[in-house]
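Only one protein chain is missing; all other protein chains are in place.
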Amino acid sequence: MNRQDFLVILTAIVGLIIIAAQFFTVEFIKTTGAELQSWGVIIAALALGLAAVNLSRIHIRRITLRRANWQYSVALVGILFIQAIIGFIDTSGGEVYNFGFENILTPSGAMMFALLAFWIASAAYRAFTARSVDSAILLISATVVMLGNAPIGQAIYEGMPDIKDWIMDVPNMAAQRGIMIGAGIGAIALGIRILMGIERGHLGGGDE
Amino acid sequence: MMSKIRNIDRRIIYAILLVSLAFPIFAPPGLPFAVGNPARNAYAAIDALEPGSLVVLSFDYAPTSADEINPQAMAVMRHLFEQKRGVRVVTLGFWPSGPIFAEINFRALEAEGVTDGLVYGEDYANFGYIAGAENAMAALATDPTDAFRRDREGNRTADLPIMQGVATGSDIDLLVHFGSGTPGVPEYIRQLVDPYGVPMVAGLAAVSVAGSIPYYQAGQVIGYFNGLRGAAEYEQLYGVAGPGTSAMDSFSFGHLTIIAFVLIGNITYFLDPDRKKRK
Amino acid sequence: MEQGLVFNFISLLIVSAAIIVMIQRARGGLDIQLRSIAGIDALEEAVGRATEMGRIVHFSPGIAGLDGTTAAQTFAGLETLGYVAKLVARYGARMIVTIRQPTVLPLAEEVVRQAYMAEGAIEAYDEDSVVYLSSEQFAYVAGAMGIINREKAAANILLGGFWAESLMLVEAAFHVGAISIAGTAMISQVPFFVAASDYTLIGEELYAAGAICSGNPIRLGSIAGQDYGKLYAMLILIVGALATTAGSSVIRDLIAK
Partner (left out) sequence: METIGTWLAAFCTLGLMSFAIGENPWYRLMEHIYVGIAAAHSLVMGWENLQNNAIYPIIEDGEFIKVIPVVLGILLYARFIKGQMWLARFPMAVLVGIGVGLTVRGTITSDIVNQINATLVPINSIDNFLIFFGVLTVLMFFYFTRKDTNPVFNYSGIFGRYVMMIAFGALFGNAAMGRMSLMIGRIRFLLIDWLGVAS
């Protein structure tokens, strides 16, 4: 049995215990499942450092080799170490740490996603044309929902929010549910392929 | 001519949008807006909390959505601390920025004196962040004080009076989840709401709302806030204007601008004589 | 057995059994045909047009990596890349593949090289047709937009995991008049693809496209097994709704077991 088989079996055993812990009232399986979950929290906590180590490695090499735009890498590595050291000493609830969080991280994150309002505006003007029945239905539905969300929509037509609520609660709900059931069966299929050892994917998360 | 209009510099488009969002701040027309059922149901669920019941405020968003969701969290915390004294409030998070936003919102209310008289560890507590996304939520559901061993102050959570009698997730009387992605509503429903029967209210970034409606219609989510609009509706129900309400007028003109862009874009596209025939 | 979960557990066994059986039968040689997908049929037309106009085909397998729930979308993107690369080699067109994840770069290069070899045009294989731009989301999209605009891409193909930046790519492609084929399982991005591109693959259609393009038996078998799962869901839905309409709650009680 080589290394690859052992890893597949390890993943399968852990996965099956977690599944069984939900469906069977066998005390031993439930406590093992709970212990595995607490292990998962600890491993995931350690995994959080990977991004910082990876970034430091890439950007320190870029600085030492004087690659193009290495000055930006100095800023990246600098802020990373300063904020991390403050965080370790002052803790993440501390005032000094909070200064960096509230005045650098939060405004930057907010502006990064606020830029999307610009892209939506320029795409709405230049690219969102009703060339097909699909895009025509989509643009009409989007317009009604936008008018339903904004007070001016209600000023134009009194029942606008109700139409928007109907779109959200009937067609949108039905379509999202159909997609959810299909995607759910797909997620189970992915899980089975991983447990069978014929799929290498791993499981994580992120921002929409 | 048509294609000239279509290909105006995109920076002009951005400038027009900026102006449409900015000028209502100077001269707000204060247009009225209706409160939807989702926000009304969420408000009712919070208002119905009995003294001694345990509500968990779960902060699961990043700085990228803070401007949408902080106003919701502020409105809910104000409601709990002003009118629902005696209800045990625990804040925690499954996104690294979660507990920091819980503290920022708490400090803002503290400055207004809303939190005077609250005893840490009895009336409220902040349990911080644990890693692992859906797995961390499952750990909370299995045993909250084992998942969150220490709170942000360093106390053992099991020793805090606020957690007496709380053995599993089913001892949570209401979950209010503020979220903008993954892990979020689906993960909470899979690991806590369905298996342990915990009623859930969701304060969502607008982009996450459409995908969560099936859970709302199935009763797994009993109420939700639709982004900054949801915050404004909550502020109106509670009677204290906040950042949500003050953004409504900018919404109106911003949305009209986007709709106008779509209309102009389509008109010039279909009237453009040399529209390249694709097929 | 946990009270109230019996029906759920049996459902899980039924769906899992269908998937495992169909994968094994597909590996055993069962020929599985999937319905055609508009976006995939249009790939040949897009590459043909790029050859005619002497302008590039831009391809992106998404910005997701090889781990996490979105890994499956990257693999589907790479499978369709193999098919598109074969067309490009056959037609003698020029393609630029832009990459965001460092881990995806070697796989993409390998897929394109294999495709040229399969078409017997290995000498036409261009080493830097597969380009790593940046691992930062918006820096990657700025680079890709630059390529689409500078090269005046004739075809823009986006198949894989995409997030908020997808909007900028489809707008840039529309602006240069490229024929756009885009697909992702990230439902929050599909609206922008539908509104701004000519062909859109919605959600699971991306995985089906990957299976069609690669002919991989495990993927085809899995999709066939998942279809049985959908039949199972549809069956309960129809019988249950009719029962409820007739006033009986037999199905609801069964589910509650």
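To keep things simple, chains are lettered A, B and C as they appear, and every chain counts its residues starting from 1.
We take it that a contact is a pair of C-beta atoms (placed from the backbone, for glycine too) under 8 Å apart; a residue touches a chain by one contact, two chains touch by 3 or more.
Predicted, not measured: the structure shown is a model, and the values here were computed from it.
K.L.:
Can you pull out the displayed chains that the omitted chain is in contact with?
P.N.:
By the stated touch criterion, the chain not on view contacts A, B, C.
K.L.:
Quick one: which of B:129, B:178 or B:234 touches the chain that's been left out?
P.N.:
The missing chain is touched by B:129.
K.L.:
Taking the full complex into account, what residues of chain C touch the chain not shown?
P.N.:
That gives, for chain C, the contact residues 5, 7-9, 11-12, 15, 32-36, 67, 69, 136, 138-139, 142, 187-188, 190-192, 194-195, 202-205, 208, 223-224, 227, 230-231, 233-234, 236-238, 240-245, 247, 251-252, 255.
K.L.:
State which residues belonging to chain B touch the missing partner chain.
P.N.:
11, 14, 17-18, 21-22, 25-26, 64-68, 96-97, 128-132, 134-135, 138, 148-150, 186-187, 189-191, 193-195, 205-207, 209-211, 214-215, 217-220, 226-229, 243, 246-247, 250-251, 254-255, 258
K.L.:
Which positions on chain A touch the chain that was left off?
P.N.:
Touch set of chain A with respect to the missing chain: 3, 7-8, 10-19, 21-23, 33, 35-55, 57, 69, 72-73, 75-84, 87-88, 91-92, 97, 99-118, 120, 124, 133-135, 137-146, 148-150, 164, 166-168, 170-185, 187-188, 191-192, 194-195, 201-204.
Please note the rule applied: only the chains that are shown with their structure count from here on.
K.L.:
When you draw the chains as points and link the ones that touch, which shape shows up: line, ring, star, complete, or other?
P.N.:
Shape of the chain contacts: complete, all pairs touching.
K.L.:
Point out which chain occupies the most central position, where each centre is the mean of Cα atoms.
P.N.:
If one averages C-alpha positions chain by chain, the most central is A.
K.L.:
Could you let me know which interface, A-C or A-B, is made of more C-beta pairs in contact?
P.N.:
A-B
K.L.:
State, to the nearest whole Å, the distance from the C-alpha centre of chain A to the C-alpha centre of chain B.
P.N.:
16
K.L.:
Between chain A and chain C, what is the separation of their C-alpha centroids in Å?
P.N.:
Measuring from centre to centre gives 19 Å for this pair.
K.L.:
Do you know which chain B residues sit against two or more other chains?
P.N.:
Expected reply: 7, 182, 207-208, 211.
K.L.:
Do you know which chain A residues sit against two or more other chains?
P.N.:
In chain A, 22, 112-113, 120, 122, 126-128, 131, 139, 142, 176, 204-208 touch at least two other chains.
K.L.:
Can you list the chain C residues touching chain B in their complex?
P.N.:
Those in contact with chain B are residues 69, 175, 177, 179, 187-188, 198.
K.L.:
Touching chain B in the complex: which residues of chain A?
P.N.:
It is residues 22, 33-34, 37-38, 40-41, 43-45, 47-48, 92-93, 98, 101-102, 105-110, 112-114, 117-118, 120-122, 124-131, 139, 142-143, 146-147, 149-155, 161, 165, 168-169, 172-173, 176-177, 180, 204-208 of chain A that touch chain B.
K.L.:
Could you pull out which chain B residues touch chain C in their complex?
P.N.:
7, 182, 207-208, 211, 276, 278
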